[in-house]
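Here it is, the structure, as structure tokens.
One protein chain is absent from this view; the other protein chains keep their places.
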Amino acid sequence: MSNAIGRCFVVTSFGESHGSCVGVLVDGCPAGLTLNEAVLSQDLQRRRATGQPGATPRSEPDAPRIVSGVLNDTTTGAPICMMVDNLNVKSEAYESLADTPRPGHADYPAGVKYGRFNDPRGGGRFSGRITAGFVMAGSVAKAALATVGIEIFAHTVSIENVMAASVVVADARQAWKKNPLSCADPEAAAEMARAIASAASDGDSVGGVVECLALNVPVGLGEPVFDSVESVVSHALYSIPAVKGVEFGAGFGLASMRGTASNDAYAMENDAVRTTKNDAGGVLGGISSGMPIVARAAIKPTPSVSMSQKTVNLATGTDTSLSIEGRHDACIVPRAVVVVEAMMAISLCDLAIRAGVLRKVIE
Amino acid sequence: MSNAIGRCFVVTSFGESHGSCVGVLVDGCPAGLTLNEAVLSQDLQRRRATGQPGATPRSEPDAPRIVSGVLNDTTTGAPICMMVDNLNVKSEAYESLADTPRPGHADYPAGVKYGRFNDPRGGGRFSGRITAGFVMAGSVAKAALATVGIEIFAHTVSIENVMAASVVVADARQAWKKNPLSCADPEAAAEMARAIASAASDGDSVGGVVECLALNVPVGLGEPVFDSVESVVSHALYSIPAVKGVEFGAGFGLASMRGTASNDAYAMENDAVRTTKNDAGGVLGGISSGMPIVARAAIKPTPSVSMSQKTVNLATGTDTSLSIEGRHDACIVPRAVVVVEAMMAISLCDLAIRAGVLRKVIE
Amino acid sequence: MSNAIGRCFVVTSFGESHGSCVGVLVDGCPAGLTLNEAVLSQDLQRRRATGQPGATPRSEPDAPRIVSGVLNDTTTGAPICMMVDNLNVKSEAYESLADTPRPGHADYPAGVKYGRFNDPRGGGRFSGRITAGFVMAGSVAKAALATVGIEIFAHTVSIENVMAASVVVADARQAWKKNPLSCADPEAAAEMARAIASAASDGDSVGGVVECLALNVPVGLGEPVFDSVESVVSHALYSIPAVKGVEFGAGFGLASMRGTASNDAYAMENDAVRTTKNDAGGVLGGISSGMPIVARAAIKPTPSVSMSQKTVNLATGTDTSLSIEGRHDACIVPRAVVVVEAMMAISLCDLAIRAGVLRKVIE
Partner (left out) sequence: MSNAIGRCFVVTSFGESHGSCVGVLVDGCPAGLTLNEAVLSQDLQRRRATGQPGATPRSEPDAPRIVSGVLNDTTTGAPICMMVDNLNVKSEAYESLADTPRPGHADYPAGVKYGRFNDPRGGGRFSGRITAGFVMAGSVAKAALATVGIEIFAHTVSIENVMAASVVVADARQAWKKNPLSCADPEAAAEMARAIASAASDGDSVGGVVECLALNVPVGLGEPVFDSVESVVSHALYSIPAVKGVEFGAGFGLASMRGTASNDAYAMENDAVRTTKNDAGGVLGGISSGMPIVARAAIKPTPSVSMSQKTVNLATGTDTSLSIEGRHDACIVPRAVVVVEAMMAISLCDLAIRAGVLRKVIE
């Protein structure tokens, strides 16, 4: 296992779905940031299951505790250890899964890799619950980036076959406040809710796409050749369980364009160098160009479905089938929005420190 | 700059497009591999411009030299330093670009970030030429993985709007031998060649998609939560200039599926646990599942086009336009196939060592 | 700040002297180890001030809490987060020190480096109290190493000018049980206690030397050229506040020997290759030789002395003097023994994993 990410802003995840807590340790955070439990709570609330259609009935208050690195509501530069307790734990439903791996889940490869000592309760380290830790680290990263004007936010752009219309930045920024789907297009949001409800009533699940923007990123983040913006951000985004695709700017669409169409022309705008469109997603040669960084993450449908699925019995070596009980989300996309935002913030915060944009002490 | 990748199989890139050489240093390679210049040459030839439609007229022999780490055609476990010389260098064409950044290129952000000491000749460190080093490291990684039966190969699946038909594994494996496009579908290959020729004759360029497969990967590669297979492989693939999208298995397609469709059902096959399809691309919970690992990289059109483009004059702060002279590829996708293969191999080799699948000494 | 050490067995320290807790996060610990609070308590008790001559009156119960990574008293392979609470906190005494740095303390350079956001209470991150976290990580490392037969223990070999006589291994192993000084030579121990008492009564302090042995280390730990046993172990030992010298085997004594005297001759012993003496301290060419690894750490006298000392007033830029109040140890050497042991164990555990001696799952 490797539970740390980042070179200068180092985030280490710990905790299990049904252990005493899930948490995160942030080493390398600049000193002088305002930070307290209230700052963390806002993002944690967005990750909670409450209110979102098709969300798991497991309800956790997710009240954060900061146990180091903060004095008088201000970061000191020391490592910040943060955690939320696990209170609503119901482990029995998982015990029968040991021999019949759930399709689409980590059960089988994790079982082979980690063997009999692995914590199986509620998915253990493979549960989406550990992203509560990611979100707390993301809140810290966003606060750090905000000190140099960088703003990061994500929104839902598709659920199953429902695509949101293109929106202006101001609307994308407000998406998470507008509806439980964090979708900036209200009509699409309504349709998405119906798609999720339909899947849920079938005992099935759906996926979607989350887009994340970083605004006011100065030119120069990214450390080519091997730590380009795309390399570092995609590394972080792929740490989110269920992400199976990551693209920047026009992404896969660029593959079918011609160079004259895909290139973003430069133009002066109020004495600043800008591009007239942003198909590059704000990154050229692996380095931020000064335009918004735009990344999209494809999130597969939740693999836990109550419909019967074919699997194998590892004990007997025979084929069998499985209906998954327990408490699951029919669609995790709305809850993943703030997680995508967190991982984007964590990775850009690391690059901002490495580029000298973000200093160790906030003046 | 950060020019090293990998934690156990550490690859450091060096050299400039118009310096004396481009090279790579591999630290952590297992001892006991057969390695000599002939092994490296085969992959280097696939990366060369010769024969591929729309390729740059710059012709380099790319004869590799191994200067350390190998004794009697066998790796010793010591760091392996490999290089190819730059012989066909023609730097003049680039000098006028300092003030008028080429759209879609690293010129502008690299100029801001690295300033006046940066080597501008032929793109310096931002040239695709440095991927010759990646390819040599990839040859070493493939040789290492082959000792435990893992096989890696890539092929072209689209160029501009031409999509290759699905092929069986045996055909994908041979694709690079079949035609200069490394496309397993011969009819598509012919059409792709026409698309490239058409763009070239317009002074334009095209992109495409490369797919890479890793076969016989045992269950258990990948170090979640932050060094999943997807995180580590995408980090590596995004180091290739021009890659703007990376997906695994059905990738972005999964976002519009339902869980019952996207989940790969398990079934026993000759006493082995297999899935009946592979939409997960061989990775579950960030860990290899035993099925082929399938990754796809979207490659944008070469930004160097001879058609006139809008840009700015950084010295005067005014808008201007630019026609790029010099020697360029109208499509780098065919040359990128072996580079994608290399980065996939480098990243999986690192994970194989970390998982204990690949030992430090080949018995 | 950099609060993580290790490449495979990664230990991250957190917490402050007068914050809510001090703790440590261990990532990369093998699965299958027996671990619970009782295992941690034994070493923590050795680090506590109770009973040792000249120890600080601050008394902390140091009851450990394990909040992740352990299930049914067994490590799961997931990150292990451990902490002890700070209960006996008395911060007032430190506040006047902001402008008059204590000689021999981190006050002045830390103040310049970390500025006004640094946590000054009780020394914050610079307090010896954070070594409680090191000790917990060391307990885990010793438990891991014990599974392959490696045993680690430290003992006091000198305090001020009192040198312990040479002892056999069996006595060194028991030293910490014999007397509060962890000195295997009982007569020297009594003299050491007098030396400490004498310094304490003068309002002064004393230092000493701790020796640490690792037994049954197989041949092959150490990753030259840059991660030799000596490099990795000394890196770890120098993380202990107050360590100013580290040597292996005959150490500085080797500098005045001739080669024929310093070389350890080989001889067969019960079919095993051994050396007839061990002036190399069990390390040759940076790699463990199979003989006991022997390291010694010089620990300077506690800089906190109540006698008046010359310092400066940073606010006025003038010379002044200072008498340190507060609660301090007249000699930290006895309490440091288990900390030296911990850092040796942490570093060797990392090297054992890297060498493949220690596997990720304990069978």
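Note that the chains take the letters A, B and C in the order they are written out, and that residue 1 is the start of every chain.
Criterion: contacts are C-beta pairs under 8 Å (C-beta built on N, C-alpha and C of every residue); 3 or more make two chains touch, one makes a residue touch a chain.
This structure is a prediction, so every number in the text was calculated from the model and none was measured.
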Residue of B:38, B:67 or B:165 touching the missing chain in the full complex: B:67
Sole residue of B:64, B:124, B:138 or B:222 that reaches the chain not shown, by the stated touch rule: B:124
In chain C, positions touching the absent partner: 1-5, 13, 101, 103-110, 112-113, 125-126, 130, 158, 160-161, 199, 202, 204-209, 219-220, 222-228, 230-232, 234-236, 238-239, 241, 243-252, 254-268, 271, 273, 275-276, 280-281, 284-290, 298-305, 307, 309-312, 314, 317-319, 354-355
Interface with the undisplayed chain - residues on chain A: 7, 356, 359-360
Positions on chain B where the hidden chain makes contact: 1-4, 10, 12-16, 19-23, 25, 27-28, 31-32, 67-69, 71, 74-81, 83, 114-115, 117-119, 121, 124-125, 361
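The rule is short, and it goes like this: only the chains that are shown with their structure count from here on.
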Of all other chains, the one whose Cα centre sits farthest from chain C: B
Euclidean distance of C-alpha centroids - chain A vs chain B, Å: 27
Chain centre separation (chain B, chain C; CA means) in Å: 46
Of all residues in chain B, the ones touching two or more other chains: none
